[in-house]
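Take a look at the following structure, please.
Just one protein chain is left out here, and the rest sit where they should.
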Amino acid sequence: MTVLASSSSSSPLQFWGYFMDHRSEDLGWLWDHTWLSVLPVVIGLLIALPLGWLARRYRWVYPPMMSITGLLYTIPSIALFVLIPPIFGLGALDPKQVPIALTIYSVALLVRVVADGLASVSDETIQAATAIGYKPVGRLFRVELPIAVPVITAGLRVALVANVSIVAVAGTIGMSNLGQLFTQGFQQSTPDAYYPPIVLGIVLCVLLALVLDLSVQALNRLLTPWRRAVRT
Amino acid sequence: MISSVITWLNDPSHWRDTRLNTGIITQLEAHLRFSGIALLIALLIALPLGLFIGHTGRLSWLVAAANALRALPTVGVLVLLTVMIAPNFHGRTDTGYVIPTEIVLVLLAIPPILSNTYAGVQNVDPAVRDAAFGMGMTGSQVLLRVEFPCSLPLIFSGFRSATLQVIATATIASYIPLGGLGRFIYDGLAQQDFPQMIGGGVLVAALALSADLLLAAVQRYAVSRGISGRISKKQVAAPDSRLATVTQAEVATV
Partner (left out) sequence: MKRTTFIAGAIAATAALTLTACGSDSSKSGTGSASSSGAGSTATIASKLIMGGPPEFKTRPDGLPGLQKNYGVTFGKYTVTDTGGPVTVSSLKNGQIDAADLFTTDPAIKSNGFVILEDPKSNFAAQNILPIINKSKATDGVKKILNGISAKLTTSGLSDLLTKVQVDKQDADAVAKQWLSDNGLATTGSDASGVKLTIGSANFPENVILAQIYAEALKAQGASIKTTLNIGSREKYYQGLKEGSLDLFAEYTGTILQFIDKTAKATSPDDVYAALQKALPPNLIALDKSSAQDSDAIVVTKATADKYSLKTIADLAKTG
């Protein structure tokens, strides 16, 4: 533990210096980490919207769909990463295995969120919308989905923050992202611990998660102006 | 491929320990041990804390702080703690690797249990709480006899979500490298032995599902029928279905 206080180049506090020395590499990994965290959630949401709507529209679909998505969560991500190539006919080291695996997790998470979000729209609201002349499709996009936005964005926040952590796991099997910093620090920790890359990786992951989380909150505010109107 | 996985799982020699290979049963025990200890510690920390914060309304920033823990990259923290702790242990012991693993799993399990317990107590109908005080109950009686039972559904949902995450994530112990079912996944990966790797994944998923079913059964007995709504056919809505949704829908980080 005395290492924590030491001022040698192995001290955990040297992570900033480490970052400055490796800016281009680290920023490249940060960028890879960012799109690997975000893109699967976006694609996942696009897939989850119709599925969640189905689960809401046809009630009998809901239980089996939730069981299947619940089952997907229990697959450890490291196993899912390596399972993807044989299933999708990709090369063993195809970097696409990571976004595909994360998209599967995101869909599994967001289907339930979308279905429950749509369920959070009260019957009175739906009846009122129908009464003022909305057809089912228009009602879905102009009334039900906007009202479901807070629930859906809450799910998006969970999915994004979880993805940032899972992407790092892919770094341990050679994929290019901030997880590489952990592998690197681990390997250089002989004969003694080498903290800077490990601490830097943690700091960048937390910052990334924070920024993504705040962005979704901002998006939520933008999409639900009526909530602010009530509050002020 | 499916048949080769089934063959792998069905081979009795993969279940027993041999001289050079640790069998499924031993690794399953290790996996349960890592997960069980972590969940127990997390429960002992998060449940009383959540009840206290929910009941008194004090220290509620702790809930937000615990939720911020979710942003920590699991592998990173594990590697950090391992290089810090492991070299300090000598002799035939894996304690130096077990401690980092347990810390990481506890950090993972605390947020869902704490925030759900807090939300559960917070969401107790104020009228019910008033009535309890009106009957002459003391603060701690209200907490233990009214607020706690009323918030059990949410507490269970948080604990189940924590259990799923911890069991799936305990595979990561094999990265640093301990035993547990993750051993089959990482060894299979290194040896390019796909049946072993997928078999390991299947075992983890099966374990997580069984644990969840078990907890669902416990929940059925533990939660008062007046709260779960099973007493009448009329479905009573969960106190805050939105919150339950989001916390239930946690992704395992490994």
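All chains are identified by letter, namely A and B, in their written order; residue positions are counted from 1 within each chain.
Keep this in mind: a contact is a pair of C-beta atoms (placed from the backbone, for glycine too) under 8 Å apart; a residue touches a chain by one contact, two chains touch by 3 or more.
Since this is a predicted model, take the numbers as computed values, not measurements.
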Contact set of the excluded chain (shown chains only): A, B
Touching residue (missing chain; options B:Leu69, B:Met137 or B:Ala222): B:Ala222
Residue among B:Leu49, B:Leu154, B:Ile176 or B:Ile198 touching the omitted chain: B:Ile176
Touch criterion as defined above, residue of B:Ile2, B:Leu20 or B:Ala127 at the omitted chain: B:Leu20
On subunit A, residues whose C-beta touches the chain left out of the figure: 9-10, 21-22, 25, 91-94, 173-174, 176, 180, 183-184, 186-191, 194
Touch residues of subunit B, complete complex, unshown partner: 19-21, 29-30, 32-33, 36-37, 40, 43, 83, 86-87, 89-94, 96, 144-145, 148-149, 152, 174, 176-177, 183, 186-187, 189-193, 218, 221-224
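As a working rule, only the chains that are shown with their structure count from here on.
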Residues of subunit B touching subunit A in the complex: 1, 70-77, 79-80, 82-84, 87, 164, 167-169, 171-172, 175, 182, 185-186, 189, 194, 197-198, 200-201, 204-205, 208-209, 212, 241-242, 245-246, 248-254
Complex contact set, residues of subunit A against subunit B: 1, 3, 70-71, 73-80, 82-83, 86, 105, 108-109, 112-113, 116, 119-120, 150-151, 154-155, 158-159, 161-166, 168-169, 171-173, 178-179, 181-182, 185-186, 189, 192-195, 198-199, 201-202, 205-206, 209-210, 213
